[in-house]
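Here the structure is laid out as structure tokens; the discussion comes afterwards.
Note that this complex is displayed minus one protein chain, with the remaining chains in position.
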Amino acid sequence: MILANLFLTAALAAPPGDFTVTSPPHSDGLNLQLSWTDPGGTGFAVLRKDAQGTYQLSSILPAGSESYNDKVTTDPRKDPPRESYTYRVATLDADSALPPLADDDDDAAAANQARYVAELFDRSANLSPEVTASPVASWLNTSPGHLLLLLLIASVGGLIYWFTDQARKGSEIFIRRIPGIDAIEEGIGRATEMGKPVLYVPGIDELQDIQTIASMLILGQVAKTVAEYQSEIIVSCCIPIVREVADEVVKAGFYQAGHPDAYHPGNTRFISSEQFAFCAGTNGIMLREKPATNIYLGRFFAESLILAETGYINRSIQIAGTAEATQLPFFVAACDYTLIGEELFAVSAYLSRDPRLVSSLKASDYVKVFCVACVLLGTALASIGNPIMIDLFTIGE
Amino acid sequence: MLDLLIKFQDMDRRWVFLGMGFAILLPMLANITFGFEVDERVQALYDEVEALPAGSTVLLSADFDPASRPELDPFFRAHLHHLFRKDVKVVMVTLWEFAPPLILPTTEEIAGKHGKEYGTDWAFLGYKPGKELAIKAIGENIPKTFPKDSRGNVTTALPVMQGMKQAKDFAMLMSVSAGFPGTREYVLQIQGQYNLKMGSSCTAVSAPDYIPFYKAGQLFGLAGGMPGSAQYEKLVFPDGPPTSGPAKGERLLATQAINVLNLGHLFIIALIVLGNIAFFITRRIEDQG
Amino acid sequence: MKRTVPLVVTFLVGMFMIGEFFIPHHLYRVWTAEFLVWGLILAAAAFVLGLINLIQVNLPKVLRKEPDWGYKLIMLLALAGTLVAGFAGGQDRQTPGTVYQWIFDYVFVPLNATMFALLAFYIASAAFRAFRARNLDATVLLAAAILVMLARVPIGESLPFIGDYLPRLMNWIMDVPNIAARRAIFIGAALGAVATGLRVILGLERSHLGD
Partner (left out) sequence: MTALTTIELVGCWISLALTICILSFLYEDNPVYKLAEHLFLGVSIAISVVEIYYGVMKPNLIEPLLGGELLSLVPLVLVVMLFFKLHRKLSYLARVPIAFIVAAYAGVKLTGEANANLMTQVAQSMPNLSQLWADHGIWDWSADGAGVFSGIALVLGLSACLLHFYFSAPHKKAMKYVSRFGILTLMLSFGASFGYTVMGRISLAIGRAQEMMGLDKAPAVAEQVHPKTATVLLTIAVIGFLVVWKKRQKTA
């Protein structure tokens, strides 16, 4: 009773104003956008229900919030979105109930939530009116940023075909020398002369990473060259699926070079999927099997320097390449040649000398110049107060 | 001479390792100290604690884990000494699951040295899951959020909790924070709302993110990373490791670590500089000869 | 067949996944998300192949008592022991007091941390060897490194005259030239990624398909 009196005296109940719910543009059909004006609460509780159900707590927001993007379902396959949803937002103040705490027990957590919602409804003066809206799913994101990106990707693809066609008609594609890539072939030659193996490390990231994929493609060329020289290659892998792909790639390389029998599956090795254990195991290969050339191409993290320094004691030729900006300084310091960023992605095309692949380098050069032009133009426009280029390149969700 | 210079440039890297090993071990074994200056943010933090009247009560949220311990534990220890020395009462909570085994023994030890009683001079209310929601709940009603303390006592029955219902009832809120949830969430969820007096000690990684809070006056002070902890140690123990009094035996690990960092950096810089001098002299001699 | 089927799979799956970015509809994204889960399952299943590879490489060495066979045996025993401890522990394997957790705390953690800590030594030897002012590029590299190293520690700030400016200069290098170079690397790498992705999906690169 005393508590109830306290509520009456202390609570300055005010619901959120101008409450609206809309389906956001370019939506996956699982989101609704809520907005309201802040009457000066200490926070907000968002409540949602579908046509059949009762109100559930969707989220608690800090003071000053005036909008919220609500996800209506997290697993659309098992729990497809309903036709429409109804919302209310409660203003919280000093007298509001405490937010429900998480509980390991699902039933207890649900009970906490239900109690909380009931307490919010006890003070209905703080509740906004009900608003109902339907989520709308879109089949194509037509925001300018998405269209520009689509255009860029399509133009890389288009330019590849255009330049390939040009090359077929006899015009040669010039590619400048990239010393780091030339060094790969020299390194293989040196290993052959010394009668020692080549060590290839395709980074430590999953196959998900495009650098790992690029590294696999390069490995194909490298394995072929190694097989032609009748030398030996050890591939040290951190991720099992990468080993399986690498195995396939090296086998194919030896096959293409006409020496399928020279391929040893035991030389493409899974070491350990733990970063530093992999590093210890690869160190072991360097120190005990003494490769003459170490090639590190792919995505590396802190182990980069441990590998490169161990390789240095061995006096191996070391060629590294990664687009991981944080590790480039260490490779630059400890290796003989370092391929920086984009150069990594150019290696397989450069080594193959296949016009179809080489043309992709020229295609991305064109897009590169376009980007530089956009940066310069965008800076000029931004400086006179026109952010159009910034907006064009900004991709919202 | 030339031979020696060439040899130095190509010296076995194990000499470098040995030197580095010494640079790391020496400040930990012997008393090698480099002076360092106290940052304005740490000074402000210290001054604010120093100005607390005896008998006031602070709320301390210790949110770190073993990985961030080297950076934050030295601050935590020095801060407890500072508070207990000033006869300030401490109520401690944590939002990090793995924090209690780190912070509770430390607090028991330091409170014991200062002769502080559990319940009247300090209390540990325990770990609360729920992240931001827990912070919001702490802002609104502490006895309701922590009905019992870590020892199973009823929170409202603790003498130290008398008159302490919400975060704003405390003289200040100190967040020792290794990341999420931590200082940022305290500031966003409850600092502004209740206009709390709040300070923070954080890791070097998150310091740049929290400096704007300091500049905006939301934090009265900020000790960032190992240097921040070392500076706070210097302010609390200006005469170096205490040899008497309740803090006797305190090792000032951050100050020690700062010396290691200083010496390690100097060692590497010296190597580079010497290597280059040797390189230039040999090149000049070779050019002439 | 052996060649065509993988190429067709590559093209269809690749194109479908590119669409993920441009088609927000949840009926589409349910499937792209499902595909990625299948990828995860494949990557996880490959651990079995990884284990087989490991045993194929190491067990014969142990049986034939080749050099270092004793270490290989220790590795295989450690592997088997930890596997048993992990699977016997089941869902509760990570509670304090279990064998699995003991191995994790007292074997895995110190080995991992110490291997990582070797970097403190290697960073010194790499700096000593590589940072020689051989030409302009190397001089810029080493000057930037020394400046930042000095500015990072308290002793740099207490240097006369330049002490006040060191941290600011460091911040400037980190915020301006460093960001410029990094962004260029990111943008270049993204372009390379687009070209590489297209080469794979269009079937121009097929060395991973045994071709």
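The letters A, B and C name the chains in turn, as written, and every chain counts its residues from 1.
The definition used in the following text is that contacts are C-beta pairs under 8 Å (C-beta built on N, C-alpha and C of every residue); 3 or more make two chains touch, one makes a residue touch a chain.
Source: prediction; values computed, not measured.
S.K.: Give me the visible chains that the unshown chain touches, in label order.
M.R.: Taking every chain of the complex into account, the missing one touches A, B, C.
S.K.: Just the residue numbers, please: which parts of chain B touch the chain that's not shown?
M.R.: Contacting residues on chain B, toward the hidden partner: 14, 17, 20-21, 24-25, 28, 69-71, 105-106, 109, 204, 226, 249, 251, 253, 257, 260-261, 264-265, 268.
S.K.: Mind listing the chain A residues that contact the chain we can't see here?
M.R.: 145, 148-149, 152-153, 173-176, 178, 207-210, 213, 216, 241, 244-245, 247-248, 271-274, 276-277, 280-281, 283-284, 287-288, 325-326, 328-330, 332-333, 340-343, 346, 361-362, 365, 368-369, 371-372, 374-376, 378-379, 381-385, 387, 389-390, 393-395
S.K.: Give me the chain C residues in contact with the hidden chain, please.
M.R.: Within chain C, the residues that touch the unshown chain are 2, 5-7, 9-18, 20-22, 32, 34-52, 54, 68, 71-72, 74-83, 86-87, 91, 93, 100, 102-121, 123, 127, 136-138, 140-149, 152-153, 165, 168-191, 193-194, 196-198, 200-201, 208-210.
Rule of thumb we're sticking to: only the chains that are shown with their structure count from here on.
S.K.: Treating touching as the only link between chains, describe the layout with one word: line, ring, star, complete or other.
M.R.: complete
S.K.: With chain centres defined as C-alpha means, what is the inter-centre distance between chain A and chain C in Å?
M.R.: 13
S.K.: Mind pulling the chain B residues that touch 2 or more other chains?
M.R.: In chain B, 13 touch at least two other chains.
S.K.: What parts of chain A, by residue number, touch at least two of the other chains?
M.R.: In chain A, the residues touching two or more other chains are 309.
S.K.: For a test of understanding, state which residues of chain A touch chain B in their complex under the given definition.
M.R.: 42-43, 60, 62-63, 94, 98-102, 309, 313
S.K.: Please give the residue numbers of chain A that touch chain C in the complex, ascending.
M.R.: Those residues of chain A that touch chain C are 26-30, 76-77, 81, 137-141, 146, 149-150, 152-153, 156-157, 160, 206-208, 210-211, 213-214, 216-217, 219-221, 239-241, 243-245, 248-249, 251-253, 255, 265-266, 268-270, 273-274, 276-277, 279-280, 288, 302, 305-306, 308-309, 312, 323, 325, 328, 330, 332-334, 340-342, 344-346, 348-349, 354, 356-357, 360-361, 363-364, 367-368, 371.
S.K.: Chain A touches which residues of chain C in the complex?
M.R.: 18, 21-30, 34, 39, 42-43, 46-51, 53-54, 56-57, 68, 111-112, 115-116, 118-119, 122-123, 125-127, 129-131, 141, 181-182, 184-189, 191-200, 202, 204-205, 207-211
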